[in-house]
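The other protein chains are all here in position, but one chain of the complex has been omitted.
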């Protein structure tokens, strides 16, 4: 297993969905930074289950306890250890899953790789592991904010309902006003209605998250391999259920001519900038000072409330129906996770 | 800079486009493997410039010299040092670029980050650096082949001409029959005609490469961060001009329901497999034994033979027209690079 | 800071001497190993303060809580998070040290490097950090034991009282019978008497620990840089107060001829072994199957109960006398720490 993210700003994460606690250690945090624990808690609250009708009803306070690395309200440069105790774990909900492989979950591959299997809610393969990332990201974000760097992500697609406007035409301050975290009010309504229908069918659906990072200094990224886009892609593709990553014009760039895609350099009161930003803020693997933006695709939640065929661990075919508490779509709750991973990746590239 | 790829099977690459030589060191190579230097050379030949009318006319033999790590035709487990000398470098072609920033190239960001600038053909930011990757990949591929693992990539899109069939309907043995490396004969013809037109216009165009990896053992990938898809995404997004990565159903998964996307487990003569493969061979971050497949989007080549506005290093606006020798589309020559990076990423995950 | 030890079996440690808790995360632990938490606690008890008259009187239960990575008594391959809460922290003991630099402590260098300073008992620079290492080592040791590998360390020197016999002439089972952890009964008595005298003088003294690792498989170590002795030296020199490391004949080898030092290969019932073991179980950077043995020198504890001159943070010279609770000699309590670091280094080299 590899449970450490980052080279300079490093999060090492631990914990299982239905174990005693989750937590982690943030190492490489610069000293002397004022850290608000409330702001960390706010980010956890954004990811918390049970915040609306489409997310799992599991009731977790997700209260973070910081154990080290701070003194008199500031970071000391020492590692920040933290834990989040599980309270509403119901491992017994999973007893009848003990011997079968849930479709498109990690059950089969993890069992084959590790030999043993913590079947309680997927154990460590559960998206509940993301709480540790959200804490790490909330610390990174506060450090980035001291340098004026802002990160915002939003739901840009649920099923076939897709927000095709550029982020520059949206008011990103309205993201949190809708439970689906889409800043286009009309589209947010449509997404809500669609999620209600999907939920009624006992089904789930995929979607996408778009993320924008503003005021990034010129010079982040370490070619030829650790290009900034490679680090961001790695960070995003390490999130549960992520299936694709694109930045700048992304897959649309495949259809473009050089004469259309090239970003003209201009002088903006003495500062060299680009007139357009098809490059998405990264050229030659290094940030160029323009906004960085990228999109992450997520598959539909694998647990559905319909009968499905699968096999048990002996290979015998069985029919299963899910029980328990599950999301209809991960995308709204993935928004803070995308931001957290982006914050850690950018800070790691800066230090 | 970060010029080492991989954790266990590691390529460290060096060299500039118009310097004395490029090369690298492969460390972590298992001992006792018969290595064919001819096969390494064949892969270099596939990426070599000047092989058709759409690629740069630069004339390089790209002859590899292996300096260490082999004894009596076999690997010894020791690091494999290799070099490829540049012969047809014409740094003088670049003299008039010395003081200006080419559009959508690495000129500006690298100059800002490193302070000095090797303006000769982009120096190390040139895609010519990929020769080192092709050597590393060709070594990795030969090791994978001893375990039955096969890798094949092809051009699946050039501009709006897109090959939408699944790879399972194609004859992958025909890839090399067309200079565009598209295994659909009709589409390959259309792509060729289109490239001729774009070349005539002095323009360039983007595209995409699809890659398939067969016979991957169950168990590759190291969650929670170093998931196999995260490692592949990192590898692909480290290639020059890559703008997007998706695996399995990719961005299309965002539009799907759980009931459509889930891959049913079945027993295939005692072996547990999946009936469909929307997961793209990876579940919970770990390979499940099914084919792995993914797609990489590439932007159009930035150097075009049309007048363009940019600035010089002082910020003054200038008009430039490219000279020299350049590709119309990187995609056909990116095919062996995608394969090389895939081979190294998979072998690295196996060791 | 760098708070992660190991490449494959990795301990990430956190916590300060007078903070809320210390702890860590063990990542890379193989799955399916039965782990006894009692055995982990036993190792912590061996390092616990207040166990005899020569160690600090600080009263800490040092009770470990395992938070993840185990299921039904066995490791799962998932990261093992653990914490040890501080109970007897008296930060107020340190208020008058807030503005001065204790001699030969980390106060000055850490203040200069990090800018902020957690002056409470040295914060993270305190040897109390070793509790996390002892937990990591106790986990590693249990895994090594399943493969028959045994590790034993003992006090081989305190001041000028030095145990010069080879470990092969000692009964290593008697180490724990003396509070100084010296397996030579007579010498142990002398050391005790000497420590009593030093304590009476308000002074402290240095010493050395010898460590033996038996039944190490042939082949550990990764030349040319990560030789097994380099990894062990790194591990030992990362321990607080360590000043020197030697293995095999060590510094005495400098005085020897090749004809004296060379270890003759012999056939021992078909197994190739060496007749002597001047090499200390490592040849060419790789274990050869013979016992590995090495010695670590420790400086005297820096806190003494005598008046000493130093400066305050403004550079003004001041006279200080220590208060609080401190060891007379670190060596007896360093014995389990040396074993812990050895266990982690060896397991890391094996995986």
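Chains here go by letter, A, B and C, matching the order in which they are written, and residues are numbered from 1 within each.
One rule holds in what follows: contacts are C-beta pairs under 8 Å (C-beta built on N, C-alpha and C of every residue); 3 or more make two chains touch, one makes a residue touch a chain.
In this text, all values refer to a predicted model and were calculated from it rather than measured experimentally.
Asker: Which chains here touch the chain that is missing from view?
Answerer: Checking the complete complex, the chain left out touches B, C.
Asker: With respect to the chain omitted from the figure, which of C:152, C:205 or C:347 is a touching residue?
Answerer: Answer from the full complex: C:205 touches the omitted chain.
Asker: May I ask you to list the residues on chain B that touch the chain which is not drawn?
Answerer: Counting over the whole complex, chain B touches the hidden chain at residues 1-4, 10, 12-16, 19-25, 27-28, 31-32, 65, 67-69, 71, 74-81, 83, 113-118, 123-124.
Asker: In the whole complex, what residues of chain C lie against the chain that is missing from view?
Answerer: Listed in rising order, the touching residues are 1-5, 13, 101, 103-110, 112-113, 124-125, 129, 157-160, 198, 203-208, 218-219, 221-227, 229-238, 242-251, 253-267, 270-272, 278-280, 282-288, 297-304, 306, 308-311, 315-317.
Criterion: only the chains that are shown with their structure count from here on.
Asker: Touch graph of the chains shown: is it line, ring, star, complete or other?
Answerer: If you draw each chain as a dot and join those that touch, you get an open line.
Asker: If you average all the Cα positions, which chain's own average lands nearest?
Answerer: So the chain sitting closest to the middle is A.
Asker: From the mean C-alpha coordinate of chain A to that of chain B, what's the distance rounded to whole Å?
Answerer: Measuring from centre to centre gives 27 Å for this pair.
Asker: Taking each chain's centre as the mean of its CA atoms, how far is chain B from chain C in angstrom?
Answerer: The answer is 47 Å.
Asker: Averaging only over C-alpha atoms, locate the centres of chain A and chain C and give their separation in whole Å.
Answerer: Distance between chain centres: 40 Å.
Asker: Can you tell me which residues of chain B touch two or more of the remaining chains?
Answerer: Correct list: empty.
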